[in-house]
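Pasting a structure below so you can have a look.
Missing here is one protein chain; the remaining ones are kept as they sit in the complex.
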Amino acid sequence: MPWSRFDRTYEAPTGGRQITYCDALREGIEQAMSHDPRVFAIGLDADDKFGVFGSMRDLTHKDRVLGTPISENAMTGVALGAALSGLRPIHVHLRVDFMLTAMDQIVNYVAKWQDMFGRQGKVPLVIRAIVGRGWGCGAQHSQTLHGWFAHSPGLKVVTPSTPYDATGLLLASIADDSPVVFLEHRWLYKNTGEVPSELYTLPLGKANVLHRGERLTVVANSLAAMHALTAIEQHGLDVDLIDPRTIKPLDLDNIIASVQRTGRLMVVDYDFPFGGFGAEVVAAVTERSFDALRQPPVRLGFPDRGMPSSGVLERTYYPTPERLAQAMTSMLLGEVVRS
Amino acid sequence: MPWSRFDRTYEAPTGGRQITYCDALREGIEQAMSHDPRVFAIGLDADDKFGVFGSMRDLTHKDRVLGTPISENAMTGVALGAALSGLRPIHVHLRVDFMLTAMDQIVNYVAKWQDMFGRQGKVPLVIRAIVGRGWGCGAQHSQTLHGWFAHSPGLKVVTPSTPYDATGLLLASIADDSPVVFLEHRWLYKNTGEVPSELYTLPLGKANVLHRGERLTVVANSLAAMHALTAIEQHGLDVDLIDPRTIKPLDLDNIIASVQRTGRLMVVDYDFPFGGFGAEVVAAVTERSFDALRQPPVRLGFPDRGMPSSGVLERTYYPTPERLAQAMTSMLLGEVVRS
Amino acid sequence: MTRPHTITRERGLRLLRTMRTIRQASERIAALYPTNVMETPVHLCIGQEAVAAGICHHLQDRDQLFLGHRTHGPAMAKGLGLRPLFAELYGRTTGCSRGFGGSMHLYDPEHGLPGSSAIVGGSIALAVGAGLAAQLQKQDFLGVAWFGDAATNAGVCYESMNFAALRGLPVLFVCEDNGYSNVMPKSVHSAHDIETLAKVFMPTVAVDGTDALATFAAAGEAIASIRQGGGPRFLHCQTKRWMKHQGHEKCDIVTVDRERDCPIHKLEAFLRGSGLASGAELAQTACEIEAAIDDAIAFASASPFPTPELLEA
Partner (left out) sequence: MTRPHTITRERGLRLLRTMRTIRQASERIAALYPTNVMETPVHLCIGQEAVAAGICHHLQDRDQLFLGHRTHGPAMAKGLGLRPLFAELYGRTTGCSRGFGGSMHLYDPEHGLPGSSAIVGGSIALAVGAGLAAQLQKQDFLGVAWFGDAATNAGVCYESMNFAALRGLPVLFVCEDNGYSNVMPKSVHSAHDIETLAKVFMPTVAVDGTDALATFAAAGEAIASIRQGGGPRFLHCQTKRWMKHQGHEKCDIVTVDRERDCPIHKLEAFLRGSGLASGAELAQTACEIEAAIDDAIAFASASPFPTPELLEA
């Protein structure tokens, strides 16, 4: 198999080269395509001069970067069909919201294909999508949906928050023989971080501890993880910050171990509040380590309504590091926190 | 407004006429169409001789029952467009799984339409779908998805378990000025129950207590509610059984009041386990009445994988009243229950 | 394509006023855009004004027009005022969508604008639903689906055409074909010829979408036929997008001939040439519109922002 794979420890390296999240993604795709001729990318505007917000600009193997019409549903089926016929497609969407046009393919086909035939075959398919936010994009261009995809058996759901995770998890997703939904937050694209230049993968299903603390466990992914980290650092909070990195499989063991120590749980989930990832973490932790909890767990996220477009409303709608800090502080003071 | 509406108490009447769940639905649709000329039904095979498993057979206003091609996505948009142009459509799907082809319309359009324009307009649209199960139907014809729809702001989600609820909630859904996803379990169609013959509606967002008990609160909807009731009655369990009836809005107050009394919570959610309705109930109850809980809450539902087709596998995959009874009994004995 | 036009002075001036309003408002948006007073992604339709004017001048308030992401032109042509438009772009409560919609989501049901969508294709089906509502209620309004060339690649477009044709619904399909989906030319996204495809389902007419009079004439015929119960019609309007897909910058991939491609220039030349209007009159129109835009911007700027309580579920 031309796909050479090795797992590093899943802690971020130190002292290395700093690149952006966007470049980290680009490098991962470039490496994957170079190491494995079966890897190709396909998507609406995937091949244009903008290169998917830069994450696919100037790739070496341009012949393996295909544009498509506005036909996201069929194109998902095309990617699946190609995955069943010897290739390892990366299907990319400029906005996760566009994936809704392809839910039949994603949930009825991609997610079910292995289970439906007794798990005899491989479905090496990555669906990348960018999560947008703000600037008046409104309700149809700002959804996150990670919890929604995770609800559906058969899909792995990956939401890297750092450049290091972006490359390592993307390569692991491409190397995986089951379908992976890989969600990148647009607001992380310019963040920089250390990324080794040699090829590496990070295991799917392993959380990363972004900050060590003793009094509260905060679980947060993607942009929420970065916001929580900012909140904790700026306010010097004694918080254990766990970024699951993969929403599914979810590294519950790591989360529970932390809650066992801290006795308190907050989930910051930048998504709609009903059900989904935040609810799952609270429910699963409560079921499995009820006795460790000293205080009611708390969820923070979006209000239960579509995104507004006016800037002033957006600034209320979307949580900020400052608001996360307030909530954590209140919780540590034992006050009731309402999301 | 030709739509005459009155709310009855939401407890089931006694001593009345018994009809099937299927006939209760049919009667509700017949009444709605008779009372309001704006009400019409549309859907694939909605107008054929089978009459949507009997639930729309021999309706008086046949001219307002329209068949459609296999174009569920556009047809959802058609229903929405009609709702925005003076009508009150009921869009019907023979299987909830087919709604996946229409998720763009359902989530990006129907659910968001009111929020997106500052809630200035009405979207009186009901999407009915039948939930299937078993008999080798396999992974693409057996999904439930109520928690998934509830995750999306802008949709009400109704899952009646009794004939009385079926009529009353269907009429309330049709009378509602916001979109409602109305899910009927195929296995309930032949159940009988008391249904008044005059027109009545039941409030959306009000739970129903199906059984009174002191030691455990069980929350279950649709078929799961009926199975839980069977389990409780057959084993004489001291259980408070709450059927939320509408997954969204969710009657948390009623559930919490019960947990305050019993100190124990089990959610039976016939759905995939990650996120969704079961997780939401456990998370919300834990957040809001943590101190009342004496024991870790428990969720029961499907395994986290697509439905198998072989009968022997189905009989393991799907929970049964017997298995629910065992889980409740174990929980009352203080044993650890694994879903 | 030049063919002799017969048009009244009044109609000519009204078409011109609509096009100029769209053009001048769009140019003002482009000018203000870099200052970030409008926090919302705009898709301008400079160069495409004739399609909006030519078609919407046949529509009544009761006709239901469903738009995609490139909303401003047809919305104004259908009756949306400059004040509620600018207030919406400025994110104010006085906006047509109360500050919840932004550029891509305009709402004005009184003028037959029940909403627009930023997900390409889907709103075509909504227009068919409006046509169905008209048919079922035996009312004589139309559903109008307004979409770009690339929307014909979305499955929902075909599903919608099939259903409209099956039931003979009063629906006008307007394909505003600027030849591009963002920077992707039509040849890369469509194997089919749009008219050949549409003709599988319904009578289809091609029109020069940079010529307001030609568009007006073709739309008139199509709409009259629909109103007479002739079932759905498809108008294929070929036009040019002068700006980038999104934002305030000039397009760098489309070659524009400012005379031959400009719908306003063409109509003004015709009006002057045929003696229907004088240069002074035309200049006067432009001035009046500029003043109305000033007023709308003043109104928007002075309007209150929505308050956070509005976000409560």
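Chains: A, B and C, in written order; residue numbering restarts at 1 for each.
Keep this in mind: contacts are C-beta pairs under 8 Å (C-beta built on N, C-alpha and C of every residue); 3 or more make two chains touch, one makes a residue touch a chain.
Note that this is a predicted model, so its numbers are computed, not measured.
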Practice problem: Give the residue, chosen from B:D23, B:D36, B:D97 or B:D115, that touches the chain omitted from the document. | Solution: B:D97
Practice problem: Determine which one of C:A165, C:M243 or C:C262 touches the chain that has been left out. | Solution: C:A165
Quiz item: Thinking of the whole complex, not just what is shown, which of A:Y21, A:F98, A:W113 or A:Y200 touches the missing chain?
Solution: A:W113
Exercise. With the missing chain put back, which residues of chain B would touch it? List them for me.
Key: 45, 48-50, 67-71, 73-74, 97-98, 100-101, 135-141, 303-305, 308-314, 316-317
Exercise. Could I get the residues of chain C that touch the absent chain, sorted low to high?
Key: 153-159, 161-163, 165-166, 188-193, 196-197, 200-201
Quiz item: Since one chain has been left out of the picture, which residues of chain A touch it in the full complex?
Solution: 40, 64, 66, 68-69, 71, 73-87, 89, 104-105, 108-109, 113, 115-121, 153
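Just so we're on the same page, only the chains that are shown with their structure count from here on.
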Self-check item: Interchain centroid distance [CA atoms averaged], chain A/chain B, Å
Solution: 31
Quiz item: So how far apart, in whole Å, are chain B and chain C when each is placed at the average of its C-alpha atoms?
Solution: 41
Quiz prompt | Separation of mean Cα positions, chain C and chain A [Å, integer] | solution = 38
Quiz prompt | Residues of chain A engaged with two or more neighbouring chains | solution = 73, 97, 100-101, 138-140, 303-306, 308
Quiz item: Which residues belonging to chain C are in contact with no fewer than two other chains?
Solution: 95, 97, 99-101, 105, 117, 119, 122, 155-156, 306, 310, 313
